[in-house]
Every structure is written in C-alpha cells, then in structure tokens.
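Just one protein chain is left out here, and the rest sit where they should.
Right, subunit A next:
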Amino acid sequence: MSVSTAPSLQLTDYLEKLPGTTFRKLYQQPSTAFAIFRRMLPQLAKTFVMRMLFMPKPMLLHDLELWVRPDAKRQKDQALSILQAFHIVHITAPSRDRPQEMQLSPNFKTSMRLALTGGGTHQSFGVPSNLTVPTEIDINFLDRYAKKKWEDILHFVVSSVGYKSSAEANGPNKSVKELIISGRLVDRRPGGGIGITQAGFTFLLQEANAQVWTLLLLWLEAMDNNREAGLEAVDMLSFLFVLASMELGRAYDTNALTEQRRNMLPSLVDFGLVHVPHHKRSMFFPTRLATTLTSGSSSSLRSISEGVTAATTAVQTSGGPLGSTEKGSVVVETNYRVYAYTHSTLQIAVLALFCKLTSRFPDMVAGRLTRASIRQAINFGITADQIIAYLAAHAHEQMHRTALQTAKPVLPPTVVDQIRLWQLENERMKTTVGFLFKEFEDHKEYLAIAGFAEEIGVLVWRSDKTGMFFASKHEQIRDYLRIRKKAE
C-alpha cells in the first residue's frame, strides 16, 4: 500500500518556515502587511498591533502585562509567539541592565500605516484599468468562470477512479495537472492512469479556501525549485496578497504590473483565480477565488461542492465555519446501502472512490459500501477514518433528525465498525525495513550490542534465546562494533 508522506500544505506552516529577510521584503508591500494582519493573526494579536501601530517609541515588554488580565496570560503568550513567528514584533534580548523592549518591525509598521491611512504611490492594491469593461463580464460571469475552473481541478483529482466523468477531455491545463501530480495529490499508476492519494483525499475534504492555498503553495514551492522560470517566490506571494485585496467585478490594468507578475497571470488563469478577456489582453479580473484568499480561515470539513459554491457564490461576510447550516445529502443505512441526493458529478465521483454505485437518477445516486469497495479505497491510500469522517460530514439532515430522536450516533455503528474492520483486514502484516543481526561470537557480545541498539532506540525485536535481533538502522551499531573491536 502506498501512503503518500507529503502533508497538505498550509499557509501558516509555509510562512513560518520563511526567514526574516523574506518577511522584511514581503512587508514592503502595504497589501501584504495588511493581508497577513487580516488573515493570519488571532484577535488579541491584532489588538496588540493596533495599539502599538502609532507609538513613536518602543514599549516595555513589562507594560504589556497591564493590557492583559492575569488569567489570560496563556492567550497573551500565544499571541506574542505568533507575532514573533511572523516577524511582526521585535523584542530585544533579555539583559541585566536594560528591561526588555518591544516594537513593531519597521517595514511592517510603515506598510500597515500606509494601508490604513492611505497615501504613498505604492500601488500595492492594484491599478484599476481605464478601458471600458466588456458588458458580458459581471460578477455572475466571473463566479461561473471560477467555479468551472476549480471544479475541473477537483475533478482531475478524483476523476481517474471509479466513476468516469467527462472532465478528462476539457480538464485543467497540462501545467496544473503536472503540479497536482508533483504535489502528490494524485499518483501515476502503472498502466498510464492516475489515482488519488491520501494527501489528495485530505485536500478534497478541505474547504475551498484552504484548497486554493494548498494548490498555490505547491505552485510556489515548485517555482522555488525551478529558478529558470524566472519567478521569485517572495514576489509571487506578495502578488497573491495584492490579488486578495482587489475588488471583485472590477477590471485591473495589466500594464501596471511588473513583468514578473505579468508572467504569473497565465498560471493564475489556469487556476481560475484571474480572468483575462480574449480580445482585451490589457485588463484582468480577479475572481472570487482570488479576492477571498485572505478572508476567513476556518479549516472545518465542508462538502466539496458546497465548498466551491460557498467560495464562488456566497457573500464574503462569513468568517466562521458554515458546517451547521449546510445541507448534507448522504444517507447511510444499516444494510450498507448509501443514497446521495445530489447531482454534483464531483460529489458522485468522490463517493465512487469508496462506494459501489449501482444506479443513478436525475438527482440521486444509490450504491453500497462493500468489502471490495472499501478495500479499493484503502489501496488508494484513503483511510477508514477519512471515509467515516466524509460520510459523517455529509450525512443527510434526516439522519441527524433520527439520531437526535433515538439518541444514537448519526452513522449506523455497525457500518462504522465494519469499515474499520475491513481496513484492519487489509493490514494483516506489519512490515519494518531494517537489519537482522545474528551470528554473534558469544552471548556476551550479543547482549552488549542488543543492549546498545535498545538504548539508541533502533531495536525492533530481540530474541535472547536464539541470539538474534532486528534493528531499524545499522550505522551507529556498526560504529559501536568497531569501537568495541579496537578496545579488545
């Protein structure tokens, strides 16, 4: 069973890995400073930033304690560590003769002031185009466009298995496909096809906003490894933040962009973040996928189709998880039958990953969970828990109602248990790669070396009776053996 080790990337993890110099560059752009402030900081950290923003001099770290109630010390420390991780505040090193001081880092302070009070000629929130906008391009058009592009991408992630969708013919651009493959969201399988990986399934379960970021970060990393393309990750990232601050439905001037950023546009078009009209190449429209990049940061599970809908049609006000108001569509019965009231081909394709679908009606599909279908899913690297989580997150409201009335879990426990058992069945042997050590000169040598292996934590199994042991690594043991030989 091939389990992908690539974790799904998150913006926070990515940013925290960047060095301080990168942050200094990023913060030269007011839009970036503002976006990080808006999306990445918890409320308390925002409060700190706002109170310190117009202070002429550094403040004493000690004074911060006056701002926060003693019982909220944990939240305060958390906020401070985030601010430091993003290089927003700078705290002087502790020393005996001077108390510790803190201040906002200069670039962040300047940019943040500019973002809030206006002024400057930084143009970092985009330059609107003066040309007349083609009449057919309105917000509805852009939403449909973005939704189509993004669904194509999601289709590509799922379409290769089970249910054959028509997306293959007009799926996403080749470069996007390559990106998804190199990001290990899907695997090339022997026989020319591709199949979803565990990381890919995790990707599907994310809400749309997190999905967009996952893909964008994959792109940034790919560009970082490929210098020849002439794109620099820092500038790309700050351009994404610029896009995020733009207004939906408005045309922006392509010629006001640097050449590097103009080169990014084709890829952004492929992702559905930007629309460039065919006959007017000098203007571009950010879509809702782009303008919502920095709003809301909930990472709750949400249905794929609704995730897209929420990102592409709903109003932008929502910051919190919408899970409770969404309508689930999947009914699971105790006899392993599954009914899904949906006409989204995407959701059907996801179900087909672990369900044996038997019939399809205009707005409903029916199928069964079988041993074979679950095993197939597990072979793709999807875990039983992921399947259960998916079914639970998409349970039809009737399932919730019945569960509430009878005070029972939403999904039938027999089905949940059986899915887990089917997974266990597939893991009949546990394998560990390593080295078998045997034929020791005497039992004393065996005991000493097995003892050493145990101490350094590489010992997997030992049998004192036969004088053999199995270790996961051998380098340190080899060195230890040499030293022992010399000592004799």
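Everything that follows uses one rule, which is that contacts are C-beta pairs under 8 Å (C-beta built on N, C-alpha and C of every residue); 3 or more make two chains touch, one makes a residue touch a chain; residues count from 1.
Heads up, the rule we're going with is that contacts and distances are computed from a predicted model.
Colleague: Refer to UniProt and select, among "General transcription and DNA repair factor IIH subunit TFB5", "Cyclin-dependent kinase 15", "MIP18 family-like domain-containing protein" or "Armadillo repeat-containing protein 7", the name of the complex member that is left out.
Modeller: According to UniProt, the chain not displayed is called "General transcription and DNA repair factor IIH subunit TFB5".
Colleague: One chain isn't shown here. Among A:Phe141, A:Tyr339, A:Phe435 or A:Phe452, which residue touches it?
Modeller: Considering the complete complex, A:Phe435 is the one touching the chain left out.
Colleague: Please pick, from A:Asp77, A:Asp363, A:Asp417 or A:Glu445, the residue that touches the omitted chain in the full complex.
Modeller: Considering all chains, including the one not shown, the answer is A:Glu445.
Colleague: Even though one chain is hidden, which residues of subunit A still touch it in the full complex?
Modeller: The list for subunit A reads 356, 358, 368, 370-372, 428-441, 445-446, 449, 460-461, 463, 466, 468, 470, 474, 477-478, 481, 485.
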